[in-house]
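A single protein chain has been omitted from the complex, and every remaining protein chain is retained in its original position.
The block that comes next holds chain A.
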């Protein structure tokens, strides 16, 4: 009887929703000790385009959300362990490991939060992947990792995990500004035969269902993301590629100047959210 009244009258539902059924904002705390900011005041980079910025975590089901609350439940952490082993593995002609110079991954805490960032020496915006490849090729005299290879994406998961809880804070002014502008242009360009821009889905329609998908703001603070759908760790540029492909467009390549610029721009839209990777998504 009660149930019938509730479901048949939206009015009553709405009234109750305000009081008895008021939903607590879900709060993400990892391992009971790392609080994650999943909603933040809109940063300057979004210039009134969004009222607030929201992590993709908020748009997932309670079951998927809970997988991220405990590292033992988070399948992405398996790849973090792989990268920890890699971090101590000697590579190249001089038998150097990452740990030869950086001691522990924790020494690199904070890096994830500020990349992509301008690199003075190379005179370009560098992603964290490019920085790692710089260490591999210029400091260890060995081969670069493929941009979205397992080695690279696992290392991204490790570097994200040691920065979890820190606010994303990429710089968009100074020498990085023109790259940021380029990324912004890409974000608002309607690609492909479906003529859809990132903004059409992630700015104009976040919170809405697109067929079976609950659209988020398309933030990257949670990357790399372990996706239940393909049961693997997914890099930022692979996600960009998938989203552009879904507009029936010719995509850009991971590691391309276009995706580097887009990454800087999208990262800046999440300034203020916590680094959350490796996240769990569907």
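In the analysis below, contacts are C-beta pairs under 8 Å (C-beta built on N, C-alpha and C of every residue); 3 or more make two chains touch, one makes a residue touch a chain; residues count from 1.
The rule we apply is simple: contacts and distances are computed from a predicted model.
Missing chain, UniProt name from the options "Tryptophan synthase beta chain", "Spore maturation protein B", "Sulfur-oxidizing protein SoxX" or "NADH-quinone oxidoreductase subunit I": "Sulfur-oxidizing protein SoxX".
Set against the missing chain, the residues A:31, A:104, A:141 or A:208 yield one that touches it, A:208.
The chain not displayed touches chain A at residues 189-196, 200, 204-205, 208-212, 215, 241, 244-251.
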